[in-house]
Every structure is written in C-alpha cells, then in structure tokens.
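Now for chain A:
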Amino acid sequence: MTALLLPFLNWYDFDPFRDLYNWLDKQVDPWLVYLISGIIGCTGILTFVGLGALINVWLERRIIGRMQVRRGPNRVGPWGLVQPVADAIKLIQKEVLQPDLADSRLFNLPPILVFIPAMLSFAVFAWAPDMVLANLDVGVLYLLALSSITALAIFIAGWSSNNKYALLGAMRVIAMMISYEVPMVMALLAPVLLVGTMNVSGLVAWQADNGPLAIFVPLSLIVYILSATAELNRTPADIAEAESEIVAGYHTEYSGMKFGLFYAVELVNSLAVSAIMASLFFGGWALFGIDDFIPAWLIFILKIYVFYFGLIWLRGTLPRFRIDQLMGLAWKMLLPLSLINVAVIAVEVLIWEEGDFGSWILAPFALINIALALGLLMLFFRLITAKLYRLPRRVILVRDIQVPNLPAPQAAVALQPPAATP
Partner candidate 1 sequence: MDDTAVVIAFWVMAVLTLVSALMVAMVHDLIHAVLFLILSFVGVAGLYVTLSADFVAVVQVLIYAGAISVLMLFSILLTPRSARDNAAVSYAAPIASLAILVGIVLSYAAVETNWAKNTNEFGSTAREIGNALLDPYVLPFEVASILLVVAMVGAIILVRPAEEAARADGDQA
Partner candidate 2 sequence: MIEIEHVLVVGGILFSIGLFVALSRRNAVGVLMGIELMLNSVNVNLIGFAKLSESPTPITGQVFAVFVITVAAAEAAVALALAVSVYRYRQSIDVDRLDLLKW
C-alpha cells in the first residue's frame, strides 16, 4: 500500500522528514501517514504563497518606483519593507461596502473563488528532485484548467456588482481570457510533445538531463509569456481593470479586504505563472548540477523571482493596449504562431522517433527552432503592424510639385472707370 502512495508523497527531501515518515509508517495506518504528510506539504506551500503575496507587494512597488526614477515606498520600515503589512492593515480597517441591489450571496463569493485556483496551481510544481505535493500525470493540463476557473470567478464578480462598468469590465476580461487560453494551451503543448509526458516533475527531470526547454521551443516560451501576461490582466494587458479606462473594472464595487483579496490574487497568480515558466522552460530546480551544493528548492525559488522580476519589468515599461489590439494579438498572431510551432515540433519528434537517432539530434533541432522563432516573430510583427492603406514612401514637399508652364502674365491692365453710358 505504501508503494502505491509513494508517488504522491515524494515531497520530502530533508532527512528529518524522511525519518519522521519512516517512523510514522511503522506506527499508524497508511492513510493517516498520507493525511499527515499531505497536511505538512500543504502548510509548506501555503507558507510560500502567503509570504510570496507579502513580499511581492513590496517588490512590485519598489521596483516599479525605481523604473520610474523615483524611490518607491521607503517610509514604513527600513527600505519600506513593512509596507505590505501597512497595506493589509489599511485594507482590513476599511468599511466593506456592498451595493444595495447587488446579489448578496454572489457578491461575497468571487474574492474567495478567485483565490482557489491561484493556490491550487502550486501543488504540481517540482521544488526538488523528490519534492512534489501532487505528482499528477496530467500536471500541465491541470494548470491550464485552473486558469479557466479564474475567468469564471471574475465574471461572477462583475455580474453581481449591479454596475454597468463592472459588467463591461468583466465581459472584456472574459473575452480576453478565453481568447488567450487557446494559444496558451497550444504553446504548452509543444514542450509536452517534445518530452513525451505532461508530468511537471518529469519535464523538469528531462531538462536536468538535456538542457532547458527554452532553447528547444523558444516560440512556445514567447507565446506563453505574452498569453500569460494577458491572462493575468497585468499591464500591458490590463484593460479590464485600469483606473483610467473603466473605473477599476470588475472589482469596482469591492472595498476593503475583498479588494485586497483580488489584489493579492493577481500577485499570487503572477508568482504561479513565473513558476510555470521556471519549471517548464528553464529547468525548475536544475541548474547545471549546482543542486548538489545549494538546496534545489532554493534554486527554484530564485528562478521564480527572476521571472517575476521580468513580469514587473514588462509592467513598468510598456503602455497599455486597447482591447481590440489585444484580441487581434491573440487571434491573429499568437494562435497561428502556436499552431505552426506545434506542427514543427510534431514533425521533429516524428523524425527523432522514426530515425532512431540519439539525443544528439536535439542540438540541430534547437538551432532550427530558434531560427524559425526569430523569423516567424519578425514576419508576424511586420504583418500585424502593416498599414491598411498606402502612404507615400517619401514626404512630398510642395516645391517638388511640377507646376505646368503657364504663359507669362500679361501686363496689368489699368483699371478704368466704366465708360459713361449715354
């Protein structure tokens, strides 16, 4: 029975925990061991999520402040480190308003409902070679299913507010999220095709042997970054919750800690997306074998925060897109790109399997894929920004226009008073 449970319990990488597990295994029934190790694992992940939400608030405001040539919060503690606590206290002590005609049960549900997928997505990551909370065979698909539930929760938030702008913002968010789910799924399909398993720790183990997947499927990485930024409703794709656009969109009517939950969910979701990028494209806990000296989960957390810094960089630098530009990006650029990507990777896997090559063939595949990615991206950027009407290639100055030769003007005829009529 323990052999059956072992695949689900391999989160332990520490010797004290391993000893505890062995001791427990002899004492009590297997299901109790399973339950206790599940509780310990969940506590660890929730600690990371909670601390992450706190630290991310400070990181975002400080780094964006620095990018905007100002200091960011620096009053509340040394370097403003206590700012997240101050934010939380401010939100807790605010009056929680609810519109009179808002559906009461539906109004209180979304802040909780939107937090659930954000927390659940941390269950499938491989923090170390033996450290997974839920070693799902369909891990990648599970992560994608969770983002669909987030879209539903946001729609309920917008609908139950009894507010036209909230509903409009919610509809925009849903339209954007379901549009970007398609390229996201296809972008994550390509590394799964190459590796042959949807198991996240299996993908990371493959990358420990063969190098990061970012060099083998670079187009997937780029499509995933763009789709995930739109799924997270972060700038440059935050049309649905931007204050200058739509009065905070779907969370207009939420005040106090309910709004705090929406804000925290955006940060935790960003952390989850960074974790997906780190696991699936950049090797997870594997970094050229350093994990013999440094704990592997520390490497993973550092990678997560490197990519989270990348997401903050995007937010601090780029202006906001319009909703029609965003939908055009999803359907006209990212979907064809991801389809071509899947087709190319499928052909490469076929060549690899049928030709009975060894692993050395991955190197020319990587070069072909990188060249193809750069070429296709440049092509699509040209296409998507192509003007729909013709402009002259060169500004035509007035003096370049050839004036037709007119006869020289006659000598001016002096004006004379009209002849006096008889």
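Just so we're on the same page, contacts are C-beta pairs under 8 Å (C-beta built on N, C-alpha and C of every residue); 3 or more make two chains touch, one makes a residue touch a chain; residues count from 1.
On the choice of candidates, all candidates are chains of the complex that A comes from, given by their letters.
Since the structure is predicted, the reported quantities are computational estimates derived from the model, not experimental observations.
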| item | value |
| --- | --- |
| Touching chain, any copy counted, for chain A within the complex - options 1 or 2 | 1 |
| Contact footprint of candidate 1 on chain A as seen in their complex | 31, 34, 103, 105-106, 136-138, 141-142, 144-145, 148-149, 151-152, 155-156, 159, 167, 171, 174, 178, 181, 197-198 |
